[in-house]
Every structure is written in C-alpha cells, then in structure tokens.
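Note that one protein chain is taken out, while the other chains of the complex remain in position.
On to subunit A.
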Amino acid sequence: INTYYLVTVLYFAKSAELTGHRSEVVPLPAATSSCQLWALLLELHPSLAALQDQVVLAVRQQYVALGDQALLLADGDEVAVVPPLSGG
C-alpha cells in the first residue's frame, strides 16, 4: 500500500491558464515517478495534455524530466509544472 502525502502543486504560465489554478494541495503517492506524477495531474486537469512532450516538473525546486526513475515525496513537498522557459 502506497502512502499518500499532501503536496503543493504549482502551475506556471500556460499550465496556470489551462488549469485555472496557480497552486493547489493534492494528495500524491509517496513513492512514484515523474511520469506517474504527470499522469495523476492529467487526471486532475485533462487540459494539461496540451503541454504533453514540452513539460518538465520541478520537485523541491529541482528540475525532473518526465521519466520512470523513482521519486520520493514527503508531506508538504512542492511540485511545480514547468512549461518551456522563456526568460530573458
């Protein structure tokens, strides 16, 4: 049985427009992968599919490309949806 934690999910730029949220607290499984995390966010907000193939996540302020590598979440962690960057 996977433990679930309350994680703050932040949405920026186009992802904020697509979801209508800038941040929300979501119960997410403690042991997961970035791919599974993205799939769960897609379930919550199907409109995020528009960002498929261009998005990365940031977990505890570290970029994580979508993939299968194990990801451990803790209570109160911060996950951000990061559309393609365009600063400068």
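Here is the rule we use: a residue touches a chain if its C-beta (ideal position, glycine included) is under 8 Å from a C-beta of that chain, and two chains touch if they have at least 3 such contacts; residues count from 1.
Rule of thumb we're sticking to: contacts and distances are computed from a predicted model.
Participant: Consult the UniProt record of the chain that does not appear here and report its protein name from "Coatomer subunit zeta", "Glutamyl-tRNA(Gln) amidotransferase subunit A, mitochondrial", "Molybdopterin synthase catalytic subunit-like" or "3-methyl-2-oxobutanoate dehydrogenase (2-methylpropanoyl-transferring)".
Facilitator: Listed in its UniProt record, the absent chain's protein name reads "Molybdopterin synthase catalytic subunit-like".
Participant: Hey, which subunit A residues sit against the chain that's not shown?
Facilitator: These residues of subunit A touch the chain that is not shown: 10, 12-14, 17, 54, 56, 58, 61, 63, 65, 80, 82-88.
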